[in-house]
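Before I ask anything, let me first share the structure, which is written out below as structure tokens.
Omission of a single protein chain aside, the complex is shown with its protein chains in their original locations.
This part shows chain A:
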């Protein structure tokens, strides 16, 4: 064993000198490197689009029949088979075009960000999952193509109808950010609400409660049998709005939610918000929330729910697939619209939150944008829609396509809930317009603290209003308004 210090004795030079000299060498090397390495955000601007094809009855978008098509699909809960099936139809429609270049990934942002920065994005993207690219920024930076030509094109199944008239309520509006252009086509259709097991309710001789008093009474009944009323993903408290926001709309009308989305001053101080928050806070105060809920993930809370430890959970229609591994055979999973507060509510029972999922985008710099839109048009046919529902047990943006399909209890209950809601479908936009505000500020810092009992409804409303005001003033955030 020797010493670890530098020797400075006599001839030769020590380690320290060596380090000094090599550092100097490094300094010389750095500037020369700049010539070799390309700048991360350089490039851009190449617009070698393919020529547009001839517009015919079968080719209303004018797709170039020989041009290649480049598609990137998010390979998540819905898989990618549905897209591959649609691509086969595209190739059948345009036999002269090469086979569609299909790729699927879970890492949308890391795969595609360099391509956007380099100006060579694909022609159609399913911009979904944890690595979703911020659509507000993409729109703001003019990276997306206006899909209005697609919306005005005739539908595949009925040439007399435009594509825009075949969509479910709210889907088209979701794709708009500022004015008429449609930037995003949401392909899946998600129903949010209060999820429960019909079997569990039957065991308590109970119906799904339509008013909050009935809800509290049912929770009390369950508590006596050692079952909690509610649970929610405490680690991701932004699941709570799935039933809370339509509850607010039911109490005070959909304008309340619109004002909240528009980040108007004092939007959160509306009496409807206060009433809804207090109702939910009562669940905590009366001990109807499953013990430990504030520390649970979505999977952990869903598992506790499928095990029958709690009756209700705010969730979206993906829960059927996600909780499938732990769901008992006789669970009979169902979704319902939130219970109302009382008879003075402005909207009827059945008012529910439903909106598009799986946002598809066509980049502004795509080489074959008509091809990308044409593939979307094919996907929005009844046949493709039915195929999607059959494969992944979810509805699509296409209004219909479920007749004659054998639906699961959960999916059937979602279809029924939508039928019951009719025009009373609300679509709060905070979660796609202001992700940080919705998830981190309203969800974790606001609702999460309130439902864990660490803040009162009044404090929470004040806190959330302050977050909303700050977001409204922040110049680095792009702002949107309901049309």
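The rule is short, and it goes like this: a residue touches a chain if its C-beta (ideal position, glycine included) is under 8 Å from a C-beta of that chain, and two chains touch if they have at least 3 such contacts; residues count from 1.
Note that contacts and distances are computed from a predicted model.
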Task: Among "Ferredoxin--NADP reductase", "Thiol:disulfide interchange protein", "Sugar ABC transporter permease" or "Cytochrome c-type biogenesis protein", go ahead and choose the protein name stored in UniProt for the chain not displayed.
output: "Sugar ABC transporter permease"
Query: Which residue from A:64, A:80, A:243 or A:293 sits in contact with the chain not drawn here?
result: A:293
Statement: Among the options A:235, A:346 or A:420, the absent chain makes contact with A:235
Contact with the hidden chain (one of A:59, A:81 or A:113): A:113
Message: Give me the chain A residues in contact with the hidden chain, please.
response: 1-5, 11, 18, 22, 25-26, 29-30, 33-34, 36-37, 39-45, 109, 113, 116-119, 131, 133-134, 136-138, 140-143, 234-237, 290-297, 300, 304, 309, 435-436, 439-440, 443-445, 448-449, 452, 454, 476
